[in-house]
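A single structure is presented below for examination.
Just one protein chain is left out here, and the rest sit where they should.
Here is chain A:
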Amino acid sequence: MSYFSLVMILIFMTYFKSDAQEIDPLTLVVDTENIQEPAYKYCYFSGQQPGTDIRNHVDTVSVGDIVIWNGVSSSSSNHKVRITTISHQSGDNIFESNVLRERNGNGKVRGKVKEGTEGMQEKYIITFKVIIPGSGTEEYSIDPKLVVRSN
């Protein structure tokens, strides 16, 4: 690779470098074996303090962050947890749209925190499907919070 090529690659990467930075996914851990309504009793986020209520759990993000939600089962590796939508419930909407949807059927949802949202808080509804082979699919939702770091 010539020097010129290296310079061009560097320029290309610099130009198309996104300000957005992907943070660690917000992983929803679900007791798929026992889950029933109310669903919040059978779920928690991976970074959540033990013994706390997921409804009161607040994740902190920064402007420009790309937030990814995914789900896992705490009961069985055969069980699937698919996050389908993240929809605004109250407070300010800190993402590009009020409803973020699963892309490509991968069970994950991603959203970018908008500029100018520093210090804003959003309560949102995370909707997910629990797929248990042989038992079918059930849909549940819970409503945690996100807060954007202030400058």
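Just a few scattered comments:
Just so it is clear, a contact is a pair of C-beta atoms (placed from the backbone, for glycine too) under 8 Å apart; a residue touches a chain by one contact, two chains touch by 3 or more; residues count from 1.
One rule holds for everything that comes next: contacts and distances are computed from a predicted model.
Think of the chain that is not pictured: of "Tetratricopeptide repeat protein", "ATP-binding protein", "2Fe-2S ferredoxin-type domain-containing protein" or "Branched-chain amino acid ABC transporter permease", UniProt labels it "Tetratricopeptide repeat protein". From the options A:21, A:52 or A:90, the residue with contact to the chain not on display is A:90.
For chain A, the list of residues touching the undisplayed chain reads 85, 87-90, 92-93, 96-99, 114-117.
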